[in-house]
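What follows is a set of notes on a single structure, which appears directly below.
Omission of a single protein chain aside, the complex is shown with its protein chains in their original locations.
For clarity, chains are labelled A and B in written order, and residue numbers in each chain start from 1.
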């Protein structure tokens, strides 16, 4: 690699460095690009190449056996007219929206609250953390049994929340609400943790000053805590959005996309098409849409919020 | 260029310029409010019920017989507690699944740590356009959902003859953990003071020695974050094992749990006992290394 070769002399002769401080400080001891090659190759093979392949496969007919054969834009015109896909996109966007709307306020409030050092808060936040320890599969199974209309928790509390016969997972809205709820139940602890971390780093002097000015708790929250947590909110939101767009495990276990296709969000529709109906060419077209949407949304968020700049000062170059 | 590269992260929360390269953490921790906040406390209690009731139902259900569960519902107190359900699970292949999961988790975390440290180091310290291109590749990777590329991954793993092997899970799982980890680590590594690099270089240290003696020790918080993140990703992964393995010998815990539905289909208490047992190992880690785990997860969200 020509680029790294310019570094070679310096690396080979470090003893030459002291003689020229200025130039030495720029080049000495710097790693060559070779250091990143193993990781890059690895990442390319299992993430970049598949991403390109999925686009290629979207122009083929392949049932998972033998080799794919090209079939032009057939998958794409089919995709355009697929009502389940349209529904899936709507559902995915709604899931993203609702998860954000449910999770952010709760996680923010609990996170800020648990940032306090009182003993009670510490104990409670240790309990609040617990759902994070379980895998999506474990939680999916737990909630599936709790939501069983005849023998689960929902049979007892269903009547309170408008599902007198416990038919939550069997009704269109109920099943979707259940997905949003379970997703929130599972992920709020993570975001709580982020907000807790963020809130603890707000300088106390700001609150002291506000206290002197006579600001109450509520006003302190809105005029100090919230603005100070701006970056945490952005981080947490980006994670939520990307997480919701790629949500899958829980849907497979809890509803299998049902009733009918009422919870068949895009990733589930893709899985169902690819690994249950074995139309892998068509599933690749769905997957391509998923890649485009997820990438688009992430980039958009990065642009709007400057998320990338927080970590990478090179963003946009 | 130097300025851009080494500009401290413009966050209102973290370390500012001129501070010690190790991130300010414990020193700045001070209570926010010392007064009791009644509405907030009340809300927290409600949340305790929302979190606690299902967990209680989970544990309580596993302590009862199937008939007791079917008759009395999820919330009642088990009449005659029994550990029979746990026996059933432990008599199945549970331990084998656990071992497989442990192998996948440790291997994946190790791969991710090694690769993200070297990549992060290159990205932060190499002064060429190429290294920035590399970095952008990973930024892009951040947005690739693993679900979306599962079909080509299935094809690749099959062609590599890795279908139904643990390695076949480890590799893609690690690859998809990399972007976040590279971001976290390059962030951490940027906070290391330029002067420290310089003085090591003046001592005649090459890039390898600088990495081992300076970068790795000073990025310890970042590395443990990355380790926790990668380990959890591997531990909880379901989609890759679901698609890429089939036999009993390669079954990991998440997939084993999913298949217990078939095995214990009539026996919800036994199924839930398996759920509880799947949480126990991480719970033990949580008990002994709570701080590292929590800080690790906080680190995922940024500084």
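Remarks
Criterion: a contact is a pair of C-beta atoms (placed from the backbone, for glycine too) under 8 Å apart; a residue touches a chain by one contact, two chains touch by 3 or more.
What we mean here is this: contacts and distances are computed from a predicted model.
Selecting from "Protein translocase subunit SecA", "Extracellular solute-binding protein", "4Fe-4S dicluster domain-containing protein" or "Imidazole glycerol phosphate synthase subunit HisF", the unshown chain of this assembly corresponds to "Extracellular solute-binding protein" (UniProt protein name).
Here the missing chain is touched by one residue of B:44, B:57 or B:113, and it is B:113. Only one residue in the set B:37, B:132, B:165 or B:292 touches the chain that does not appear here, and it is B:165.
When the omitted chain is restored, the residue from A:42, A:151 or A:176 that touches it is A:151. Residues of chain B that touch the chain left out of the display are 70, 100, 103, 106-107, 110-111, 113-114, 154, 158, 161-168, 170, 212-213, 216-217, 220, 243, 246-250, 258-263, 265-266, 268, 271.
Residues of chain A that touch the chain left out of view are 63-66, 84, 144-145, 147-151, 165-172, 255-262, 272-273, 275-279.
What we mean here is this: only the chains that are shown with their structure count from here on.
Interface residues of chain A facing chain B in the complex, by the touch rule stated above, are 1, 3-4, 11, 14-15, 17-18, 21, 24-33, 35-36, 38-40, 42-51, 53-54, 57, 106, 109-110, 112-118, 120-121, 124, 126-138, 141-143, 145-146, 148, 151-153, 155-156, 185, 189-191, 193-194, 196-204, 207, 217, 228, 230-232, 235-236, 239, 242, 245-246, 248-249, 253, 267, 270-271, 274-275, 280, 283-284, 287-288, 290-291, 294-295, 297-299, 308-315, 317.
In the complex of the two chains, the chain B residues touching chain A come out as 2, 4-5, 7, 9-14, 28-35, 37, 40-41, 43-44, 47-48, 50-55, 57-58, 61, 69-70, 73-75, 111, 115-116, 118-119, 121-123, 125-132, 134-153, 155-156, 171-172, 174-176, 178-179, 182-184, 186-187, 190, 194, 197-198, 200-202, 204-207, 209-211, 235-236, 238-239, 243, 253-255, 257-258, 261, 268, 271-272, 275, 278-279, 282-283, 286, 290, 294, 297-298, 300-302.
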